[in-house]
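A single protein chain has been omitted from the complex, and every remaining protein chain is retained in its original position.
Order of writing sets the chain letters: A and B. Residues in each chain are counted from 1.
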Amino acid sequence: MNTRLPHGSIPILSSEKIDVRYVAKLARIALTDDEVERFGTQLADLLTHVDALAQLDIASVSATAQVIESRNVLRDDLPRPGLDRDVVLAQAPASQGGFFRVPRIIAVKGEAS
Amino acid sequence: MSDLLRGTAVQVAAAVNARQASALEVTEAMLAHVEGVEPGVGAYLTRLDESARSHAARVDRRVRSGESLPLAGVPVAVKDNMCLDGTRTTAASKILAGWVSPYTATAVQRIIDAGGIPIGKSNLDEFAMGSSCENSALGITHNPYDPTRVPGGSSGGSAAAVAAHEATIGLGSDTGGSIREPAAFCNLVGFKPTYGRISRYGLIAFASSLDQIGPLTRTVADAALAYEVMAGYDPMDSTSVQRDVETTGKPLPGDLTGVRVGIVREFDLAKLGAEAASLYQRAYGDLQKLGADLVEVALPTAEYGLATYYLIAPAECSSNLSRFDGIRYGLRVEGDDVTQTYEQTRAAGFGPEVKRRILIGTHALSSGYYDAYYVRAQKARTLIARDFAKAFEACDLIACPAASTPAFEFHAKSDPYSMYLMDYYTIPMSLAGLPALSVPCGWITPAGGTVPMPMGLQLTGPLFAERALLGAAHVYEQATRHAGAHAPQIGGAR
Partner (left out) sequence: MSGTTGAAAAGYEAVIGIECHVELKTQTKMFCGCLNEFGGEPNTKVCPVCLGLPGALPVPNLRAIEHMIRSGLAFEAAIPAFSKFDRKNYFYPDMPKDYQISQYDMPLTQGGVVRYWLEDGTIKECRLVRIHLEEDTGKSTHAGSGDGRIAGSAYSLVDFNRAGVPLMECVSEPDIRSAEEAVAFLEALKRTFVQLGVSDVKMEEGSLRCDANVSIRPIGAHELGTKTEIKNMNSFRSVQRAIDSEIARQVALVTSGGRVIQETRGWDEVHATTHSMRSKEEAHDYRYFPDPDLPPLEVSENTVGWLRVELPESVIRRFTRYTGEYGLNVQQATQLIDNPSLAEYFDACVALSENPAQSVNFVLGDLSRLANETGVAIYASPVVPKHVAELIALLDGKTINSKIAKDLLERMWSGGGSPKAIVEREGLAQTSDPGAVAKFVDQVLAANGDAVAQYRAGKTNVLGFLVGQVMKASGGKADPALVQTMMTQRLA
């Protein structure tokens, strides 16, 4: 799975293939075996409804990401007041010495940035 | 004072501006009423009694100093997915149950600046995902017209609050029908403006390209008033449009002479049952009697709206809701390491509907499926918007049902798809970004029910045609006056 088709070609929908465990891993949601089963059935069912889209002739249609076509909505490089650290850290599940404290990070980050 | 609780926002503001009543008096009366009826309604997740009093005192000071405020002293229910500085803001989710927002949403700030008084934070389906309020993790809201039934959703708390006179204006957000459907269920006007008209800054995102804030009110004039207060460009939201907001209302037309109202060929009323079908036929006939020309228009791709929406909205939500990870705020279920912490926090914090949508959205965006699902849905969205644009060459407004049924009983929709079908008539407009509203159009006693329940007529206009839309709805409302036919069982304030 997970082979991308050449750019521009849209494969036929195939609704029965949803790897719930893989998707839940990407989404960082722990699922019980029961949930994997239940969500698997529900999602597959929903995707069969989505299959109707295969009937639309969309070959030469452009994609709409945003329905109102605005462009270049930008701001000037001017400072604005932010939040007090006390207010921010008061909401943190754990903090220490002005930092957010987080559980140990085991995986190595895939990105330098 | 109970007159004012029954009154419209226009009336309350006029009385407070004229110093016939103080904002504080209105607020106190409202808080007392809320205290009395809230146990039976459950509209609010958080009550704001203290801050309401201080807002009211401030409004009175401003009025005394000579200011005239468009919403002077008007009690407002704020959907709990909108941030209000210093108050708990939960999106009805366990993952945010303890979160106190350190800032205020632009739309809410504009309401406050105009003299509106936030009375409480109202219930919703968790993260605005749902059509009945049953997906709230933090409370149950009853329909004031029949407490055995849902108020609709996701803005069900605001709808129930206004219907039970626990607020004069309810703020809602509409992603696929979340203002219009609860308005129909609760005998209210529910208005979703053109996408981008009202800033989303401070609105907890569900699906960013669809979310739009709007009012739920008892009259069209109140909806117009609240809309005009909130609308307009906000430099904090890049998607808010830089375009003047036309003022509505005065003078509103007396009839609909020459207005071409489109009736959608593909929307088969017979599917709704005979009683509902004749109710909508009567509504179309009333529009015609008011001078409108009925024209048939085609929206051949509208039936793909649901499928399109249930890819785009979950895709966006899967990304928008990633930030709820137990690191900076909200719930944390600590695991052995950070990944386990994420997984356990999100497992415990999100309800099943939110999980379903995150999972399906993640799937739709994942490698290998992106083109088949997400891109295809975006292209279908283009076709749907195009269909509307074409239809609006032949008509000025489109009339159709706001919801498939009247308010249903709790637990009536057990499988997710049957719940999604509730939004069949509202989703296409959301995908096209169009302004649309629901206005009361009559009553139906549901099968097995004992009391009549309200129904909503949906009117849709072209992009940015809010003024024409509100004007037509006002004419219809004034001529038909369906809303006043029955009183709520809870919170009638009489």
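We adopt the following convention: a residue touches a chain if its C-beta (ideal position, glycine included) is under 8 Å from a C-beta of that chain, and two chains touch if they have at least 3 such contacts.
As the structure is a computational prediction, the values presented were derived from the model and not from experiment.
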item	value
Among B:Val34, B:Leu96, B:Val229 or B:Leu272, residue touching the chain not depicted	B:Leu96
Candidate in contact with the missing chain, chosen from B:Arg88, B:Arg260 or B:Arg328	B:Arg328
Interface with the undisplayed chain - residues on chain B	81-83, 89, 91, 96, 99, 101-103, 105, 200-205, 207-209, 235-239, 315-316, 318-319, 322-325, 327-329, 338-339, 342, 362, 365-367, 370, 374
Residues in chain A touching the chain absent from view	2, 26, 28, 65-66, 69-83, 85, 88-89, 96-105, 107-113
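Convention: only the chains that are shown with their structure count from here on.
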item	value
Chain A contact footprint on chain B (complex, rising order)	99-100, 102-103, 194-196, 209, 235, 238-239, 241-242, 301, 303-304, 306-308, 310-311, 318, 322, 325-332, 334-344, 346-347, 350, 355-356, 358-360, 362-363, 366-368, 370-373, 375-383, 385, 415-417, 431-433, 463
Of chain A, residues touching chain B in the complex	1-5, 9-14, 18, 20, 22-24, 26-31, 35, 39, 42-43, 45-47, 49-53, 56, 58, 61-68, 70, 73-75, 83, 87-88, 90-94, 100, 102-107
